[in-house]
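Only one protein chain is missing from this complex, and each of the others stays in its spot.
Now for subunit A:
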Amino acid sequence: MSTLLEVSGVTVSFDGFRAINNLSFQIGRAELRAVIGPNGAGKTTFMDIVTGKTRPDDGHILWGDKSISLVGMSEAKIVQAGIGRKFQKPTVFEDQSVQENLLMALRKNRSPLSVLFYRPNAADLARVAELAAEIGLDDALLRLSGELSHGQKQWLEIGMLLAQDPRLLLVDEPAAGMTPAEREKTTTILKEAAKTRAVVVVEHDMEFVRRLNCKVTVLHEGAVLAEGSLDHVTKNQDVIDVYLGR
């Protein structure tokens, strides 16, 4: 399995505090990965670095077939290169319809001029309808997304990510605040997405991680503490000490 994203020796400090400490991490082309770790382990900072929101003080981030460096690229360029991110809090554009939200996310030329003259064609609308069906919002296409339930907003956001057709999907706590039935559906959506692309899920909820049934990376103090199946890492004494045993 070849590598899609390779993070090596990355370090970030905020006012002297080392949020990420010599972190190295790899993810393959079609893989589902869960990242767990106690608060302050650097999970969100890790996502910030990959997506260009935070610049590392040191280290390399290499991406794709040509191993291009993501360090120093703008957020928009990184997204266009094929990395999508879902934030912890669902952020959809509430005063716009589900369809408008999905259309905006659809993988298309994103320069102002081409967007100005863009009008959706039949194929685009069909793709939007297909995505909406995937996330269970096919009968809510013309509803304002602000009217959706919390779980539906989470799915819409995942749908928007899928519309971007990224090669790597970074998902921050997708199951937070969901009912058990909604969690089940979210698991299905993520597993389905991981068949054709890499999906990294940051999650607190162990039950949810177990359900994902994938390789787990445990972060602690900005570095990888353990990696492997959930059963494997939960038996690791270091992991028990810093995380599970508390």
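Going forward, contacts are C-beta pairs under 8 Å (C-beta built on N, C-alpha and C of every residue); 3 or more make two chains touch, one makes a residue touch a chain; residues count from 1.
One rule holds for everything that comes next: contacts and distances are computed from a predicted model.
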Name of the absent chain as recorded in UniProt (options "Peptidase", "Amino acid/amide ABC transporter membrane protein 2, HAAT family", "RNA polymerase sigma-70 factor, ECF subfamily" or "Electron transfer flavoprotein subunit beta"): "Amino acid/amide ABC transporter membrane protein 2, HAAT family"
Residue in contact with the excluded chain [from A:M160, A:A175, A:C214 or A:V239]: A:M160
Option touching the unshown chain, where A:V79, A:L144 or A:A176 are the choices: A:V79
Interface residues of subunit A (partner: the chain not displayed): 51, 74-76, 79-80, 84-85, 87, 91, 93-96, 100, 103-105, 110-112, 115-116, 118-120, 160, 164
